[in-house]
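Below is one structure, written out as structure tokens; the observations come after it.
Note that one protein chain is taken out, while the other chains of the complex remain in position.
After this line comes chain A, so read on.
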Amino acid sequence: MKTKRLETDVLIIGGGTAGCFAAYTLGKEAGVSVLIAEKANIKRSGCLAAGVNALNAYITEGHIPQDYVDYAKKDAHGIVREDLLLSMSERLNHVTKVLDDLGLVILKDENGKYVARGNRNIKINGENIKPLLAEAAMSQDNVTVLERVNITDYIIEENEIKGAWGFNIEENVFYDIRAKAVLCATGGAAGLYRPNNPGFSRHKMWYSPFNTGAGFAMGILAGAEMTTFEMRFIALRCKDTIAPVGTIAQGVGARQMNSHGEIYETKYGLTTSQRLYGTVTENREGRGPCYLKTDEISAAQEQDLYRAYLNMAPSQTLKWLEGSRGPASENVEIEGTEPYIVGGHTASGYWVDNGRRTTVKGLFAAGDVAGGCPQKYVTGALAEGEIAAESMTKYLKNLNADSEKSNAIKEIETKIDNASILKKKEYEAHLTAEGKDSEDTFFITAEQLEEAMQKVMDQYAGGIATDYQYNEERLVIGKKRIGELLGMIDELKAKDMFELKDIYEVRERLIVCQTLIEHLRARKETRWHSFGENTDYPKESNQWLKYVNSKRKPDGGTEIIFRELVTGGKVYECTDFTE
């Protein structure tokens, strides 16, 4: 394996929504070199590959940012960081204006004002939103994009970030990237649990199946503090295609109906988790399947739905057209997905301060990896990318002011150089000598471990199989099995660099699963039906109005830390966050 060593001021890991916007923001800082390391290709990578139907986080006329904070807090039953939500909400309309200027089609009325859909959404044509963001990032003179490079580990020295290691997924190249500041923007974790379509269409899931929790795993391994993994996200979706239901529900006013023809959605409450729980319960009690009642819509509405889905979830339109089973003639069946860990929807992720600094010096987090700040959607991820970019600029200025400690720096450099050699050897040990399939590559494979992990999580950590429910005994069994699977990683063999990526992706997922299980065990209540349904403690309790945080211990175990809620007007301050 060849080695490429790169130096940069800022390394952005992941060129998705938050990463691209951070790079775009850093474009204003001509003297700062920025490198984006992207596992795929930034034009269509991340969550926005197919497009997005609407901007779901916007402060519409007559509302203020605090309204958005209140909404997100209510939806999460209180477990949010209000300081983070407010700093995000204050920028939602500003980043939307930037998107407008970049060329995003946004529906406007005759006075040039954005047309709202409900209280917090605006209507767009978001099919090309990712190419627009990618172009905005790439066109900055100080931004370099490194595509097809999979980053697996941070370089850390005494709780300070020094860069990251990774490899090219096509060529035999090891990347040793040294950076003064790092932004983690890898997105959340999909594929932890057995999915709705476990066979041929296993990747037809809600979230990008290529978001494998790399950022969470790297942070966990580096000893960064994490928060609220136990608030899982489970989406209510169109059956089979896993396409959004909100476009139908909000667009044509379709309501949730069971097989008896009863509208059940108001029976269970209207938070995101309650809507899902309603459908799960109707099914469990024998009143499924459940539907969105669409059979009263007009032919014109049906055509508009076909178009809307082609611009974000094309499989749904194909399903409707194939066999002539459009929504005007057939109600749309709905189901819950498998659980995900994603800080853009729930509060899971890195524990950060208002500048999106993590507890590791020089490491920042934005978008779906950053915790405490749910309901981000696209615009919230952009806002966090911008906030993190501004914090990094400040951080670099302070760093440059006091960086004349030559001897100590040399010592650290040598230490890192040696660690780099070991990391490269670790990668090489997985590759078969001939670069071909061998007995080893057909024995225990990354795919096999992934399926085993998904089965364990499904059955023991509250997946679809148990209607998302779990208890202590199940979690303990799950923990043991996940640990055993993680122990098998070293033995996996890859015939090429793409397969090496597969190995590291299942490693990442297993590490996330370990932390997730510890969080599920730690919160001894049921605050969010389905998202976190502990059958040993089936009720919500005010004693649990606090954050469950975690940190990996040097021995590989997990330390659970409880922290008091950060509420109205207060800003979280902690000595762990270093300027």
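Quick note on the criterion: a contact is a pair of C-beta atoms (placed from the backbone, for glycine too) under 8 Å apart; a residue touches a chain by one contact, two chains touch by 3 or more; residues count from 1.
Criterion: contacts and distances are computed from a predicted model.
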Under which of the names "Spore germination protein KB", "2-oxoacid:ferredoxin oxidoreductase subunit gamma", "3-methyl-2-oxobutanoate dehydrogenase subunit VorB" or "4Fe-4S binding domain protein" is the non-displayed chain listed in UniProt? "4Fe-4S binding domain protein"
Can you tell me which of A:K4, A:K43 or A:R563 touches the chain that was removed from the display? A:K43
Per the touch definition above, residue among A:G31, A:G199 or A:G286 touching the missing chain: A:G199
One chain is left out of this view; which of A:S87, A:T228, A:T247 or A:T379 touches it in the full complex? A:T247
Per the touch rule stated above, chain A touches the missing chain via residues 39-41, 43-46, 49-50, 53-54, 105-107, 115, 117, 123-128, 148, 169-170, 197, 199-205, 208-210, 240-241, 247-248, 250-252, 303-308, 310-311, 313-315, 317-319, 321-323, 498
